[in-house]
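With one protein chain held back, the other chains of the complex are shown just where they sit.
Let's look at subunit A:
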Amino acid sequence: MSQYYEHYRKSSIGLALIDSLDELIQSGHINPQLAMRVLAQFDMSIAEAFGSSRVRNRVNFKAHLDNYRSLDDVWTFVLSNPTFRFEHDSVTAEKVKIVACKARVPGET
């Protein structure tokens, strides 16, 4: 039973990992059970990487909040015309959806 969020699996790095594990399974190097363990480890490691103080980058943003909702500790914010300001750069977009989940202590159920 995984105790970590699985939503990073759909990130580029998560999809690349799954594709690589698929290849290893198809070539007979590993079995799906081991692949699942690797994926569970990925869920944990990426949560730790983002959750710990290792990520020091900051970004501020301004936007119009179109709507927001909260369900089961998952907050969703839909922003229109946001401007994200990085340290030396800024990026704009038409619409952005922010899905925010409770930052769990790694291992917390």
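Quick note on the criterion: contacts are C-beta pairs under 8 Å (C-beta built on N, C-alpha and C of every residue); 3 or more make two chains touch, one makes a residue touch a chain; residues count from 1.
Assume contacts and distances are computed from a predicted model.
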Per UniProt, and picking from "NADH dehydrogenase [ubiquinone] 1 alpha subcomplex subunit 1", "Sodium/hydrogen exchanger", "BolA-like protein 3" or "Importin-13", the hidden chain is "Importin-13"
May I ask which residue of A:I25, A:V78 or A:I98 touches the chain that does not appear here?
A:I25
Absent chain, residues of subunit A that touch it:
1, 6, 9-10, 14-16, 18-19, 21-22, 25-26, 32-33, 35-36, 39, 56, 58, 60, 62, 107, 109
